[in-house]
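Mind having a look at this structure? Questions to follow.
The other protein chains are all here in position, but one chain of the complex has been omitted.
Chain IDs A and B follow the sequence of writing; residue 1 opens each chain.
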Amino acid sequence: MERKSVWFVIPVLVFSGILMYLIGWNLYYSFTDWSIIHPSWKFVGFETYAEVIFSTTFKLSFLHSIEISAFMVAAGNLMGLLLAGLLFSIKSNSYRIGLMSIFVYPLAISMAANGLIFLWLFNPMIGINPILGKLHLPQPSWLTQDTLYSIMLVMLWAYSGLSMLFYLASFMNIDRSIIEAAYIDGASYFKIFWKILVPNSMNGFIVSTALLFLFSFRVFTLPYILTGTPISYYAETLLTYQYFLFGSSYFAQSAVVNTIVVIIALAVVVPYAMLGMKRWVYGQ
Amino acid sequence: MVNITVRNVTKIFKSRNKTVVALNNVDLEVKSGEAFGIVGPSGAGKTTLMRIIAGLEVPTSGEVLFDNEVVSKDGKIIVPPEKRNIGMVFQNWALYPNMTAFDNIAFPLRNQKLPEDEIRKKVKEIAEILGISHVLSHYPRELSGGQQQRVALARALVKSPSVLILDEPFSNLDASLRDGARALVKKLQETFKVTTLIVSHDPADIFSIATRVAVLVDGKIEQMGSPLDVYNNPKSLTIAKLVGEIITGKGVVTTVNGKKVIKYGNLIFQPAFEIPANDSEEVEFGLRPEDVKISKDEKLEGFEFAGKVIVKVSSYSGGAFRIVVSPIENEEIELYALSDIPMKVGDVVNFFYRKDKLKVFPVK
Partner (left out) sequence: MASRVGPIAKAVLKELVIIILVVIWLIPVYAIIINGFKSNVAVVSTNALMPALPFTLTAYQEAWSALAQPLLNSLALVLPVSILSSILGALGAYYLNNLTRSFNPRDRIIGNIIFALVSLGTFLPYQATLMPLAILMVTINLLGTYWGLLIAYLTFYLPTGALLMSIFIATVPSYLIEAAKMDGASDFNIFFKVVLPVTMPGFISTLIFIIIESWNNFFLPLVLVTNPNSALVSVAVRYFTGGFGTLYNASFAAAVLASLIPLVIFIFLGRYFIRGLLALGGGAKI
C-alpha cells in the first residue's frame, strides 16, 4: 500500500483510541476511592474492588447478569436451533424468507419499545395473566419479584431469531448432496435434522453462543424499562448497577463494575473475533 | 520493451505446520521482445515465479531485474507492481464486474490520467484489433468466455506495456476456442513486439506462442530451450510428459546379437544411440504418438518393427483413434498408439516405431 493511504484507517484508529482511553479510564479510577464522599480521591489499590465485590447489591446484580446470560445461551440456542430446523424444512423460498422476517423483526425494534409492549402484556389486570388464569396456568408476578423471568422471556423472544439465522446459515452450508442422499435412503426429516444438520452446525453454535452471550450481557434497557426505576432489587444487573453507582456519584465503584464487565466481555470477544471470525473470513 | 532477469530466486512459504520451497535457486533471462514460456505441473512453482516477476509476490532471496534495474530483491519489493508497466492477463481474466468492457479497457489509461478523447481513441483502436468493438458497452457477465478473454487482452495491451504476462490464458476457454485464441495472441505478440511471459501447463499454449521455454519441476528449472528442442530431447520422462503426449513403458536392457536393446514383453526397442544403462537394468522408454504406428503391414518405410501386439481397447480421443495394445507374450503390460482407422479388439497387429525418435531414460 502507498504510504499516504494510512489516512484510510485513521478514523478507525482515532475512535478505537477513544474507546481504549475510556476502558483505561475505568481501570485507572477503579483503583481509587473517588466518590461523592471522597471528592479528592486517592489511590487505594484493590480496596474499592473489595468494597464492591463483597457488597450484596453487586453479588445480586452479578448473579442476575449471569442468570440472564446463561438462560439466553441455553434457551436461545435451543430455540434458535428448533426455529432453524423448522425453517430449513420449508421448500418455498418466499415463505421461508417471510417466516425469517417474523422471527427477526424484534431486533429492528428498540428494546425500549419492546419493554413498553411487554409492560402491558405483563400487566396483572389486562395483560396475559387473566388469560393464563382462565387456562388454569400459574400467573407469575411478572413485574415484581418475577421480573427476571419477564426479562428473560422478552429477550428470548427478541434474540431467538438471531440464533436461528446462524443455525440456518450453518445448515445451508452443508453439502446438498449429503442431505439428498439421506432422503433417497428413506430418512425422515427428524432423522436428517438430528443426524446430519445438528452435528454439522458447530460454526453456527459458536457464533450463536458468543453473540447470545454478548447481547444478553449488554442488557440494560429492558430491566430499566420493565421496572420503571433505575434500581430495582429484582432486576438489578451489572450494567444497571454501574449506572446507579454513576448516578449516585460513586465513580470509583462504578469504574470497578465497569472494569469487571469489560474483562468478562473481553474473555468472550477476543477468542471469538480472533479464532472464530478471522479464521472463517480470512481463512487463517 | 524490456528484458527480464531472474537471478538466484528462492521462494519459501512458511505456514504453521509446514514449510514449502516453491522456488529453488531459479535463474532465467527473457530477452526484450521475446515470447517466453514457463511450463510445469500444477504446484511446481510456475505461478509463484510469474507472480514474483509481476511484483505480486516477493522473493525470499534473489533478485528480479527489469532492464538491469532491480525491481525485487531479498524479501523486498523495490518497484511495486503498479509501477512496472506490466500488462497482465489473469487465468480468470479478472475483469471488473461493475464496469463495461469499454471502462475495463480504459481503466489503466484513466489511472494514468490521460485526456478522455485520447483514451477513447486508444480503446477503440485496440478493440478493433481484437475484434470486440461491438461489445464495448456490455458488462463482463453479458459476454462469452472468448469475448471476456479478448477484453482482458485489450486491457493488458492498451497501455503499451513493457511486459505482457499471461497466466494460463486459455484454460478457462472452451476447447474449440483455444486454437483461435492462441493464434490471436501469437499475432498480437508479433505485432506489438512486447516481451511476453506465458505460464501454462498445456504444452499447446507454449508451442503456439513461445520461442523459448523453461520447464519448472518442483521449484527448479530442469530444462530450457526452444519448444521443439525440449520436445525432441527431453532430459527426463517427467519433462517429456510435460511438453507433449508420450507413449511410455518400463523395459529391461538385454543384449541381442551383440547389441544392447530394450526388451518390453516380446517387443524389442533399439535406439539410435548407446543405451545409458547396463545389462538387465531397468529403463523407461518413450515415444511420441506420431513416432509410433500399428499396422497389419509387414514393413513400414522409416519405421522399425518392434514386435507383435494384440488390440485390447479401441476408442477415440482428440481427433484420432486411441488403441490400447499389449505385447502378445505379456498381456498384463500395455502401450497405446494412435491410429487413423479404428481397430478390432483381439486383432494381432505389428508395432512400429521411429528409431531416431526413441527416448530412453534410466530408472533412478
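Everything that follows uses one rule, which is that a residue touches a chain if its C-beta (ideal position, glycine included) is under 8 Å from a C-beta of that chain, and two chains touch if they have at least 3 such contacts.
Since the structure is predicted, the reported quantities are computational estimates derived from the model, not experimental observations.
Peer 1: Who does the absent chain touch among those shown?
Peer 2: Hidden chain contacts in the full assembly come out as A, B.
Peer 1: Among B:Met88, B:Leu173, B:Ile221 or B:Val349, choose the residue that contacts the chain missing from this document, as touch is defined above.
Peer 2: B:Met88
Peer 1: Could you tell which one of A:Val44, A:Leu63 or A:Leu121 touches the chain left off the display?
Peer 2: A:Leu121
Peer 1: Quick one: say which of A:Phe166, A:Phe193 or A:Tyr234 touches the chain that got left out.
Peer 2: Per the contact definition at the top, the residue touching the missing chain is A:Phe166.
Peer 1: Could you tell me which of B:Val2, B:Leu23, B:Val39 or B:Ala54 touches the chain that is not displayed?
Peer 2: Counting the whole complex, the residue in contact with the absent chain is B:Ala54.
Peer 1: So one chain is hidden, and I want to know which residue out of A:Val44, A:Leu86 or A:Ile179 touches that hidden chain in the complete assembly.
Peer 2: Looking across A:Val44, A:Leu86 or A:Ile179, the contact with the absent chain belongs to A:Leu86.
Peer 1: Contact with the hidden chain only, please: which subunit B residues?
Peer 2: Contact residues on subunit B toward the absent chain are 54, 56-58, 80-83, 86-88, 90, 92, 94, 96-99, 107-108, 111-112, 155, 159.
Peer 1: Just checking the interface: what residues of subunit A touch the absent partner chain?
Peer 2: Residues 1-2, 5-6, 8-9, 11-13, 15-16, 18-23, 25-26, 29, 83, 86, 89, 97, 99-114, 116-123, 125-128, 130-131, 143, 157, 162, 165-166, 168-170, 172-173, 203-204, 207-208, 211, 214, 217-218, 220-221, 224-229, 239, 242-243, 246, 251, 254-255, 257-259, 261-262, 265-266, 268-270, 272-274, 276-278, 280-282 of subunit A touch the chain absent from view.
To be clear about the criterion, only the chains that are shown with their structure count from here on.
Peer 1: Distance between subunit A and subunit B based on Cα centroids, please, to the nearest Å.
Peer 2: The computed centroid separation for subunit A versus subunit B comes out at 57 Å.
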